[in-house]
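What follows is a single structure, written as structure tokens, with notes after it.
Every protein chain but one is kept in place in this view of the complex.
So, chain A:
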Amino acid sequence: MSDIAVRVKKIVVEHLSVEEEKVTESASFIDDLGADSLDTVELVMAFEEEFGIEIPDDAAETIQTFGDAVKFITEAQ
């Protein structure tokens, strides 16, 4: 797993209080990890801070799964 994926997973695990094993590539924040819509906004805020990037609202909407997040952040770096 890339360094980015490790850091993203840590944020997801901490923020959503889920077990690490559940955070798989295709795990949906809302459908699989129990996030509500406000949680997804907060996750994006946390990603922005951790990686020093700006994630515009229209892009944030496309980040639905753990894999989406890692892909977006990898490309944004």
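Rule of thumb we're sticking to: a contact is a pair of C-beta atoms (placed from the backbone, for glycine too) under 8 Å apart; a residue touches a chain by one contact, two chains touch by 3 or more; residues count from 1.
The criterion applied here is as follows: contacts and distances are computed from a predicted model.
Visitor: As a check of understanding, state which of "Phenylacetate-CoA oxygenase subunit PaaB", "3-oxoacyl-[acyl-carrier-protein] reductase", "proton-translocating NAD(P)(+) transhydrogenase" or "FAD/NAD(P)-binding oxidoreductase" is the UniProt name of the chain not shown.
Guide: "3-oxoacyl-[acyl-carrier-protein] reductase"
Visitor: Where the complex has a chain not shown, which of A:Val6, A:Ile30 or A:Met45 is the residue touching it?
Guide: Spelled out, the listed residue whose C-beta touches the missing chain is A:Met45.
Visitor: Where does chain A touch the missing chain, residue by residue?
Guide: Touch with the absent chain occurs at residues 38, 41-42, 45.
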